[in-house]
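And now, subunit A:
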Amino acid sequence: MEEGEETRKFEPKILAFTCNWSSYSSADQAGISRTFYPPNVQIIRVMCAGRVDPLFVVKAFLNGADGVIIAGCHPNYCRYSGGNRQAEIRVKFLKMLMEEIGVDPARLRIEWISAMEGGRFAQVVQEMVGELKKMGPLLLRK
Partner candidate 1 sequence: MNLEYSLFPGCVSSAREFSCEISARKVFEVLNVELYDVEDFTCCMPACLVHSFDYATGLALTSRNLCVADEFDRDILTLCVSCYGNLWRAKKLMSENGDLRRRVDELLASIGRSYQGKVGIKHSITALYEDIGPKNLKNQVSKPLRGIKAAPFYGCHLIRPREYLFFDDAEFPEKLDELINVTGATSVLHRERTGCCIGCGSFFGEVAEEAALRLSVDILESALEAKADCVVVTCPYCFLQIEMGQLLFKRRTGESYNVPVLNYTDLLGLALGIEPRELGMNIHKIDPSPLLEKIK
Partner candidate 2 sequence: MSEANLNQEPRIGIFLCDCGTNISSIIDVPQVIEASKGISGVKFVERDSSLCSSAGTKKIRETIERSGVDRVVFAGCSPKNYGSLFESVCQKAGINRYLVAFANIREQCAWAHQDRPKEATIKAINTVQMAAARLQKSEPLQELEIEVHPSTLIIGGGISGMTAALCLANQGFSVLLVEREPDIGGMLNKLYKLYLTNQEVSEILNPVIQSVRNHKNIRILTSASVREVEGYFGDFEVTISVNGGTEKFRAGTIILATGAGTFEPFGMYGYGKHEGVVTQLELEQILKQGKLKHLEKVVMIQCVGAREEKGLTYCSRICCMVAIKNATLIKKLYPDCEVYIIYRDLQTYGKENEEYQSKARELGIRFIEYTPERRPEVFPNGNGKVGVRVYHALLGETLTINSDLVVLSTPLIPNADGKEIAKILKVPLGPDGFFKEAYMEMRSTAFGVNGIYVCGTAQGPKSIDESITQAYAAAALAAIPMQQKKVKIPAMTAEVNEELCIGCQLCLDLCPVHAITFAEGKSMVIEAICRGCGTCAAACPSKAIAVKGFKDEQILAEVEAALK
């Protein structure tokens, strides 16, 4: 079949939940330093990665997201100490769930990106888009 055709046409939709204190600024930094990355990502600002309710991720997938990124402060630097670790735990759980229902867990990523690491943010999005293009669209939307 023309899957190769597919992947070339297919532009994945990514949702990124970013911590207000680090990763959101890192996205800004990427812009300031003109480090280009694919525009497939929409950024949602939360106060802390710990705010990201598993429900948000599920809803994102149900609403047609092909991939979700949760980005927070590096392990020792959570503004509220430990919110990022909570997020990590929830992601583990979510990935198990995704495994269960046959969704590739790689569609969900958690990343530590500090306010200065604009390049890192761009890189993560870059990679994710690449992977998702290989996986093809996620067809959960009813």
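Please note the rule applied: a contact is a pair of C-beta atoms (placed from the backbone, for glycine too) under 8 Å apart; a residue touches a chain by one contact, two chains touch by 3 or more; residues count from 1.
As a selection rule, all candidates are chains of the complex that A comes from, given by their letters.
Since this is a predicted model, take the numbers as computed values, not measurements.
Candidate 2 is the one, among 1 or 2, that touches subunit A in this complex. Note for the complex: subunit A touches candidate 2 at residues 13, 15, 24-25, 27-28, 30-32, 34-37, 39, 42-44, 46-48, 50-56, 59-60, 63-65, 78-83, 86, 90, 122.
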